[in-house]
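Apart from one protein chain that is not included, each protein chain of the complex appears where it belongs.
Moving on, here comes chain A:
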Amino acid sequence: MTSAVKAIDTTRQAVPFDTGNIPGPKMAKAVMPSVAGKMLAKAKRPLLIVGSEVHDRDVLERAVAIGQTGVQIAAVGNAYTSLGDKGLDVHYENMHALASYLCDPGWPGFDGKGGYDLVAFFGITYYYASQAISAIKNFSGIKVISMDRYYHPNADMSFGNLKNDVFIAALDEIIAELRKDKQ
């Protein structure tokens, strides 16, 4: 992983990655990684959801690095197979069930400390993530940030559609923000 983080623009190409995925008038604001990183760092109860597209080495390293800053991780799909043995605060959950629990103010969370105020995610099959977060968008007050390489209209904030190297650099910038916040 590169330690020198170069600033990149993640707000270009902010159109739904799946061409037909246009939910309605409210679509995600395109966001720069520093902003996404700061929001994640400042959230009282953030949750990072990571899916079955996390196994690629570059992406996995970043997921682990974020987890190491103390952010709790929900590993959905088969993501746990890559994340489970890294000493992180990581919990397996079904994405569909998780979306349902997040919409329930009575959900005690993974650790019994209550629900979450901000959900960030990446590495989930595009349409699956899009559908799941449409529940959170419409039926909960939780803020959702897509930190994936695709523009997700159902999130509150999202990167645009990114080339892989830009995506990885964006994750690095987020990690840098989280580390800054910890210092």
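Operating definition for what follows: a contact is a pair of C-beta atoms (placed from the backbone, for glycine too) under 8 Å apart; a residue touches a chain by one contact, two chains touch by 3 or more; residues count from 1.
Here is the rule we go by: contacts and distances are computed from a predicted model.
Enquirer: Name the omitted chain as UniProt records it, choosing among "Phosphomevalonate dehydratase large subunit", "Acetyl-CoA decarbonylase/synthase complex subunit alpha", "Trm112 family protein" or "SAM-dependent methyltransferase".
Expert: "Acetyl-CoA decarbonylase/synthase complex subunit alpha"
Enquirer: Among A:G51, A:G67 or A:G160, which residue is in touch with the absent chain?
Expert: Among A:G51, A:G67 or A:G160, only A:G51 touches the chain that is not shown.
Enquirer: One chain isn't shown here. Among A:Q72, A:S134 or A:S158, which residue touches it?
Expert: Looking across A:Q72, A:S134 or A:S158, the contact with the absent chain belongs to A:S134.
Enquirer: Quick one: which of A:I8, A:M95, A:I145 or A:A169 touches the chain that's been left out?
Expert: Looking across A:I8, A:M95, A:I145 or A:A169, the contact with the absent chain belongs to A:M95.
Enquirer: Given the full complex, what residues of chain A touch the hidden partner chain?
Expert: 17-20, 22-26, 51-52, 76-78, 80-81, 84-85, 91-92, 94-97, 99-101, 103-104, 106-108, 124-128, 131-132, 134-135, 137-139
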